[in-house]
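One chain of protein is taken out of this complex; the other chains stay put.
Showing chain A:
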């Protein structure tokens, strides 16, 4: 404010239009097209190839629904539908009711040790679904130390499948229900109390209606996870076949790709159905939220609090028992004959399956998916949510981003074989590389990351981009200087979600690896098939520990970042 000559000269040198605008619009269009292309090639084309395959014979001629007719005339195959439905329903009922009680304990009581329980309850997510199955064999198998609990029933079959599924689906259900039960409005409870309403009636008229959408949504998510799961029935299913294992058996065992495609189409139906119901519910739920709600705070009530505490501790105890069993099994010589301690199962020497190489491959895959996937998915969500123009393209991209949730891993993996292994496909070179595993895993887990991104982006001021544009700043600068830093917690959540899933998934990638790209989760499967149970347990534990370490690093990193961000997040 002293030198008046400076500002006078200043504006003259300002270029009025700093940015060349045409390239910016062009770049925007190109990245949008790239996002669309990714999902068209990575999702739509393969699914289409699979549908085509299901109506062809072995020589590739169109034969209408003949494959389907043959399927329904083969009792061994049709039985799987009933099998799948029954175990999925049993798992759904047991998981959702247990998770509801635990979530209620966390949100609506003053039980002690909530934080510890929540941490322990997340553990199953970090392990491949093969791990509980292996543990259950050790616990309840022919030489299991809890065998007598089953009173003569075999663990190999529906009982084992339901137990194994319940174990690894439980955290998903718990998270959904905890979120649903957290959204409470204290004013309603106060009104009920003021009117002298008994507790049970308050529960039926306020609590349950309040969580009904979350509960229904949870039921469908759990059902989908259960019916499409491959790992648990593969290990512990015995002669009890379900749809997911049928796909594997048809393709890998009998090389009958057409029938594999038919089973896939049938497996796709319940998943698509529950996807549609879930979307419909999500849309209804929006109107229910009230911005003025006052969160409800529980008051201590010893009997209730300790009842829920004991229940939750029991659940946590079972989780620790299952994981502990796998760890124990991997550390002893030969169950149950030689119980001396050894690390030899972690050497994986002389066994098929890849050993440490497979673990390194999994690590490579998980880091690649976490890095590439996070950037691609978040940026695509940003394009959909925060940019103007190309409306049909953006809506199409959003629709495709929602689809992967409805596509079971087995189906996606098989679809990739059909599409990328086709003679004459210019992308054929991808087949058998690490790149196809990255693409497949990224697409497989796309939807949850997309929804997380959209939620985070919706919380930002809608005018950031407009301000950037008015200041002639290119959109990528505003994206990297403002949008990305502000959304960092969500971005980190996405990356760790992708990492853990890439580490633990087995269903889609089981069709896509080759000898150079064996993965740890697939190795668990093969070691188990070959009868090396202790080594299979060791590999599963290795995966679990890797995920755990990354998860802890993520927690630490988030903590540090949020602490740094405190400066601007809660300044003043």
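By definition in this document, a contact is a pair of C-beta atoms (placed from the backbone, for glycine too) under 8 Å apart; a residue touches a chain by one contact, two chains touch by 3 or more; residues count from 1.
Throughout what follows, contacts and distances are computed from a predicted model.
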| item | value |
| --- | --- |
| Protein name as given in UniProt for the chain not displayed, "Putative 2-aminoethylphosphonate ABC transporter ATP-binding protein", "Thioredoxin reductase", "Oxidase" or "Succinate dehydrogenase subunit C" | "Putative 2-aminoethylphosphonate ABC transporter ATP-binding protein" |
| Which of A:306, A:328 or A:464 contacts the chain that the document leaves out | A:464 |
| Candidate in contact with the missing chain, chosen from A:238, A:298, A:474 or A:489 | A:474 |
| Of A:209, A:295 or A:485, the one touching the omitted chain in the full complex | A:485 |
| Residues in chain A touching the chain absent from view | 1-4, 6-8, 10-11, 13-19, 21, 24-25, 388, 461-464, 466-474, 477, 481-482, 485-486, 565, 567-572 |
